[in-house]
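Showing just some of the chains, left in place.
Letters A and B mark the chains as written, and numbering starts fresh at 1 in each.
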Amino acid sequence: MTGGPDALSLVEAVLLVSPLPVNLQALRSATGLRDAEVRDTLAALEIRYAPETSGIVLRHVAGGYQLATNPSCAEAVERFREEARPAPLSSAAHEVLSCALYLGPLTRGGVSAVRGVNSDAVVRNLLDRGLLAEAGVDSDSLGSPALLAVTEDFLAATGAASRDDFPNLDSLVGPEELARVRERLGSAEEPPESD
Amino acid sequence: MDETHKEKTRGRSLSDFTVELDVYSGPYEWLLALILRDEVEIFEVPLRELVALYMGNRVPERPNTLERDTDFAGSAASLVLLKSRALSPAAEAEADGDEEESLSPEQLAEKLSRYLKVKRGAETLRERFEANAGFYSSGQVLRSRPGRLRIKPERLIGTARRVFSRLTEPPVSHLGQITVTLQDLATLIRTSLASGPVSYEDLTRNMDRLNSAVAFAAALSLASEGRLTLSQPEPLGPLTFEPVP
């Protein structure tokens, strides 16, 4: 060990996990490198990920840097996308979707309150997968958080034509349970007290 | 119980045992730790001290505190039942318990052996999780084609039913009783002893099954600390607690 990863590795790792182009400022603050170091590193990565030798290329787009597939490999990528089995949904994802379906549109805070655990990561995954979408904001709450709703893609994945294809909420749980759900939702939507 | 062993462990407090509560996760683990490392007879696990030790080491700010507390309360309750089942099989015979039949040493040994293997498996898993932490996968993921994913409506509806029903408070009164009365009952016994010997039957006349079991375990702990003596003139006969002068 010579004392931690080198500059090139750090920048490479950050670029791998980012779905969007990363600008110089964000690269600096994540890696702790100085501006000149980041620039030198990007120049080195441009060689490492050159279109002539690599299936992964470094693109400089939209004010930032991004790893992307080499267009020459597009056919293989498309074939893979066509054949790939979608990652199955977790139990947590089913829970979040059932909240959005039956109680939505509701905020991330509302989902977390009903489930009793922080659900941000699950929500992000479902947004990425196009099964949830932001449908307006809750302007009554502090910071006007986004409201989440299920999408057409979600309905298609369940084989339902519309939300009406699902049984009524009243038929699923008793009035006492329903009252508790509403109570929790209500307290989540209230603006947090200032301290 | 073997008299010389009893003599040896009398007055020995839990802090004398090399106990690392941090890694404790259940009654079987407690029993194994005491059996394998500390050479203690299982029926001398001083429960009351275990609670005190746990509370003393408890750091509320740490992650998973609620989970750890729940585990601890559950484990303590299980240990109480285990002790009472192993020590007083006759008391259980008249009871309504279905799964709570008395446990023979062979059965307990079997359970502990299986648990020991699973626990060792858990330790290797911990090492593997640690060695494999910090890998993050690519963010350049292509969304799969819409229409390829199938979500089962039945599963979704079942999930909704479960999530929304979960909000009804689960019955926790028995948990409350255990955590409170473990110490309370030890105090109750000591208070009762101030005015002379007390019979177990009188003491637990108005208690439910679980409280009786806790009272019994509390008495055993007090006895192992040398604070009272147990007298039972004949096997399965009436049990009396006597104060130690």
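Observations on the structure shown:
Criterion: a contact is a pair of C-beta atoms (placed from the backbone, for glycine too) under 8 Å apart; a residue touches a chain by one contact, two chains touch by 3 or more.
What you are looking at is a predicted structure, and each value in this text was computed from that prediction instead of being measured.
The displayed labels stand for chain types whose copy numbers in the whole complex of this file are A x2, B x1.
As a convention for this text, only the chains that are shown with their structure count from here on.
Separating the centre of chain A from that of chain B, both taken as means of CA atoms, is a distance of 41 Å.
Residues 13, 16-19, 66-69, 77, 81-82, 84-87, 89, 91, 94-95, 97-99, 101-102, 114-116, 128-131, 153-154, 156-160, 165-167, 169, 172-173, 176-178, 180-181, 184 of chain A are the ones that touch chain B when the two sit in their complex.
Across the interface of their complex, chain A is touched by residues 136-153, 155-157, 159-161, 163-168 of chain B.
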